[in-house]
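Following this message is one structure expressed as structure tokens.
Left out: one protein chain. Kept in place: all the others.
For clarity, chains are labelled A and B in written order, and residue numbers in each chain start from 1.
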Amino acid sequence: MTISEIIFYLFSATIIFFSILTVTSRRILRAAVYLLFVLVSTAGLYFMLNYHFLAAVQLTLYAGGIVVLIIFSILLTSHISQKFEPVGIKKQIFSAIAMAAGAILSIMVILNYGFNSLITVADNPTMNTIGYGLLNYGKNGYALPFEVISILLLAAMFASIVIAKKDKKTN
Amino acid sequence: MDFSFTVWIPLLPLILFVFLGLTSGSIRPKISGYIGTAGMTITTLMSYFVAYQYFFNRPAGSETFEKIIAFNTVWLNLTEKLQINLGVLLDPISVMMLVVITTVSLMVHIYSIGYMNGEKGYSRFFSFLSLFSFSMLGLVVATNIFQMYICWELVGVSSYLLISFYYERPTAVAAGKKAFIVTRFADLGFLIGILLLSFVSGTFDFVSLTDPQGALITQGSSLTFMGLSVMTWALVLIFMGGAGKSAMFPLHIWLPDAMEGPTPVSALIHAATMVVAGVYLVARLFPLYVFAAPDALTIVGYVGGITSLFAAVIACTQNDIKRVLAFSTMSQIGYMMLALGVSGYGDHHGLGFMASMFHLFTHAMFKALLFLAAGAIIHAVHSNFMTEMGGLRKYLPITHITFLIACLTIAGIPPFSGFFSKDEILTAAWEHDKFLFFIEYAVAGLTAFYMFRLYFNVFWGKDRHYHHTPHESPLVMTGPLMFLAAASMFTGFIPFSSLVTSDSKPFESHIEWMIAIPSILIGVIGILVAMWFYKKENGISEKMAGGLKHLYKWSYNKFYMDEVYLFVTKKIIFNNISRPAAWFDRHVVDGTMNGIASVTNRTSSGIKGFQSGQLQKYGFVFVSGVIILVFTFIYIWFN
Partner (left out) sequence: MTAVIPLHYFLIVSTLMFFIGIYGFLTRKNLITILMSVELILNSVNINFVAFNRYLFPGELQGHFFTLFIIAVAAAEAAVAIAIIISVYRRFTNIDVERVDTMKH
């Protein structure tokens, strides 16, 4: 067993374990922290796949941004010590059965499909490549989605402000 | 002569009905009475004019009275051959009926102005009278059997409305319902008969139906059902409708109760006009009865004979004067039916037909007179019961005289009109069926007896204790009495045999004194017995009643026919048919509907949870569905 395998198994185990904890924990702040672990481990997987930039983005945006945002909103809306009521056992069982079935189905499909993996080069795309790709409108260029995303971000920002703003009338 | 204006004879009362009905409450009741009477006067004058033109002004050289279609319009086009028309057919009997109906109706209108004075619903009364006149006139001038059926039902409706005129009295309401249901039941037979007849003949039209040379007469006899030809069945069923309307045994039970209506209504509808509709119906289809279904005609004759005897026996014991008159009406209509039953077709063989129509005519006059006079008596005494009357001849002189004339007429004493018509019937019966003939003799005696029992009880005997001294009615009421009394006295001299005959050809008839004299004697005996019993209160009648205890009791209770009906309907039909039907309806039919409803209800409340509005449930279903779909696809794909 190579070191990379060990690392992979470690990350995978972390991801799955903490994912489960995220969706089952009855303390919301802990759930957020477990989510953070999952996201960091995912970034680890990206590192393993030699996408360093992506891993960094994952860490900063996801782990740094979104999780912090979530934690903020948790602090705004709940008590830290608050525990959720346990979920109805029927709901849990049915959902679990359905999801297990779905997972098994998907995994069966994946295992039955012979992927034609071509591991030739495992080079890390340089920042230059990524920058050109984002701003290029030719082949392998993503200027358009990039712009669309920027507009989306703007719209989302406005939307969040408008929605979260206190309504004068209701006060 | 153009008779097309005759369409206004039925239409004018219809217009009056609509007008009076719509304006009742907005114009003074008195005014609506005058309007109704004026309209009826015009109708009457038109009818008289038509009768004069038809009978006495016919085209030169024609021996027979032609059937004239004065007006005809297609109303419903069922098939190319079968269509329902509305129109006016003039022939001797319909013209004669026009005269009868309009005369009696006019008299009743005039009389009602006085009689109904101050009653609630005065204008409603007049509008209903107009409705009735319209329907009855439409009935007699019908060109086809379907128009007749329509008017027949309209007549039934107006009869119902007028019987229950005092709708605040439960008895009146019950009587109205009874009349409606019984006649409706009979009309079911009529309708089936019409359907059978039109099925066999392919036409509704009277002219082609009753053409004695036509092919239809022989057509129906080829098809048979249970040993009788279809034509016989059709005609017997049609007669069932006629029997219901004319209160023939055993469908008579509604007529005595119908006396709950105002007395002028009894005079118009339940004595003179509507109840003879059955006779008219048979007379209208007479050639069919004679040629295609002589068996049916025999049934007609025997039903008439039995009814006349049956009703006469009951009439002898009743105490309510209107009921006595009601049973007398039944008895007299039985006479007419019997006369039709013993008649043949063509000149002297058609004596019975002529006699029946003649009797219908005279009976309308004297029976309307009797009822109107009874109304005057009731008006004066405020009671219907002859036990509460007596010695009224001093107080009501005009009513007394006219009533006496009517009694003599119905008893068949010459020279009053009843004698002539009854004699013709007796002659026809003698020539045809001896059994019916002797029944009629018996009935003649009974008729004289019960009428004079009524007469002596009311006008002679001791004075009773009255609330106030009875006084004679105003002229508006006595006028019609006098007119009808005159009619009863003199209409007997109308030469009916040269006017209204079975084949529309005049023939000679003369009084058979060998038959007439015994009949007069029987009448006189009846009168004398009644006089002996009732002129002075001497207890003989009570002794007689005691001697014939059982017969008296049976007769007094109308032979328990009402009870039989109640037993049959309540005990047998309600218990064995209606209850299970109601149970079936309530539990199976309704149960099915309720079951559908409750299953829907339960299902929807069961699946209500699906529509919880909760995203997670939707999500669960969605994801599970996708998984199942994918699984299914993959399963199919790899197999």
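Observations
In this text, a contact is a pair of C-beta atoms (placed from the backbone, for glycine too) under 8 Å apart; a residue touches a chain by one contact, two chains touch by 3 or more.
These figures come from a predicted structure and were not determined experimentally.
Of B:77, B:576, B:592 or B:614, it is B:614 that touches the chain left out of the display. Remark: the residues of subunit B touching the chain excluded from display are 612-616, 619-620, 623.
As for the chain not pictured, it touches subunit A at residues 2, 4-5, 8, 12, 15-16, 19-20, 22-24, 28, 31-32, 35, 38-39, 42, 45-46, 48-51, 54, 57-58, 61-62, 65-66, 69-70, 72-74, 76-78, 84-85, 87, 91-92, 95-96, 99-100, 102-103, 106-107, 110-111, 115-123, 125, 129-130, 133-134, 140, 142, 145-146, 149, 152-153, 155-157, 159-161, 163-164, 166, 170.
Simple rule for what comes next: only the chains that are shown with their structure count from here on.
In this assembly, the C-alpha centroid of subunit A lies 96 Å from the C-alpha centroid of subunit B. Looking at the complex, you find that subunit B touches subunit A at residues 620, 623-624, 627, 630-631, 634. The part of subunit A that touches subunit B in the complex is made up of residues 94-95, 98-99, 101-102, 105, 109.
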